[in-house]
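Every protein chain except one is present and positioned as in the full complex.
By written order: A, B and C. Residues from 1 in each chain.
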Amino acid sequence: MLEIKLTETLLDVNACINFVSSDDAGGIDVFIGTVRNATKGKPVLRLEFEAYEPMAIAEMQKIAEQAKAKFGAKKIALHHRSGILQIGEAAVVIAVSAPHRAAAFDACRYCIDTLKETVPIWKKEIFEDGEVWVAAHP
Amino acid sequence: MLEIKLTETLLDVNACINFVSSDDAGGIDVFIGTVRNATKGKPVLRLEFEAYEPMAIAEMQKIAEQAKAKFGAKKIALHHRSGILQIGEAAVVIAVSAPHRAAAFDACRYCIDTLKETVPIWKKEIFEDGEVWVAAHP
Amino acid sequence: MKITILSFGIAKDITGQRFLEWELPQAVSVGELRKSLVQRFPRLAELATVRLAVNNEYASEELVLGENDEVALIPPVSGG
Partner (left out) sequence: MKITILSFGIAKDITGQRFLEWELPQAVSVGELRKSLVQRFPRLAELATVRLAVNNEYASEELVLGENDEVALIPPVSGG
């Protein structure tokens, strides 16, 4: 069972954990990616996430399906924010349950690593003196 | 910063996440180990965890210190239950924050893997027709 | 043949528009469209990568575009 979400409202870690919990899963791994207050020492005021929504959701769904098949994960919740985020807020929450902990860790890590490579979402960092699309240039 | 806890009351995942959250940590990994409803297909009614308390706390503290030093983790919360647990309850919650996600995953996994090898806590599974100390025999 | 071109992130800053409608001759491949796009918007070449997606899927350069396809310019993603 998979739950994919792309939302402008605050992510709910408990909802993700509750979704993946089950009486026959021994381990749950949760990854939370939060907005850092600085990049290379330069203070970040806030972030904006832009998403190509239908494709982002389709790619997140694919990733969760692959993680489930590849590692034998049981349930996966993959929630991503869009829009304006304040420092400290979660940009992404991934919760994975599995019969054994190694599968939960591996599947969760696969999800975040692959998400960062393929899901069409773009982060803009807003500084005191300007703004920058992250990772755009070599 | 480390927070080690061994308690007979329900573990609080949010408290662990809040403890490790910080505005300059980009990634948080959380592991939750829960009580499964069956072992090798045999229904488990409940569990009992017995701990050698002072040594268990000392070992958990060591593990968290090692994980912090080894992987560059920032903050770690390591909470373990003792006493009687019902199916689905969390036996252990480990939350780790780090500047980068790889360190958070690696440190969290190190904590649970090492805890399961060295921390003097014993699990007894209670079945319909008897009870068994887990892993006692070869 | 008409296609829609969507631009995101820094690619939108470069093309200046979220949506573009382009008229194409028949049988244009993704690779050929890429060349036309870079010709029209040379700053796209400054990006680390630009992947093209067709109808919500990453597309190979050989894929031949069809009527009303939705092509998206995907600069380096940075979610998570």
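The rule is simple: contacts are C-beta pairs under 8 Å (C-beta built on N, C-alpha and C of every residue); 3 or more make two chains touch, one makes a residue touch a chain.
The shown structure was predicted, so the numbers you read here are calculated from the model rather than taken from an experiment.
Trainee: Counting contacts across the entire complex, name the shown chains the missing chain touches.
Mentor: B
Trainee: From the list B:64, B:77 or B:121, which touches the chain that is not on show?
Mentor: Of all options in B:64, B:77 or B:121, contact with the hidden chain holds for B:121.
Trainee: Specify the residue from the set B:4, B:25, B:51 or B:96 that touches the hidden chain.
Mentor: In the full complex, the listed residue that touches the missing chain is B:51.
Trainee: When the complex is taken as a whole, what residues of subunit B touch the one chain not shown?
Mentor: Missing-chain contacts on subunit B: residues 33, 49-52, 54-56, 58, 80, 91-92, 112, 115-124, 133-138.
Note that in this section only the chains that are shown with their structure count from here on.
Trainee: Report the inter-chain centroid distance for subunit A and subunit B in whole angstrom, where each centroid is the mean of the CA atoms.
Mentor: That pair's centroid distance is 23 Å.
Trainee: Between subunit B and subunit C, what distance separates the C-alpha centroids? Give it in angstrom.
Mentor: Taking the average C-alpha coordinate of subunit B and of subunit C, the gap between them is 48 Å.
Trainee: Pull out every residue in subunit C that's touching 2 or more other chains.
Mentor: none
Trainee: Note the residues in subunit B that touch 2 or more other chains, in rising order.
Mentor: none
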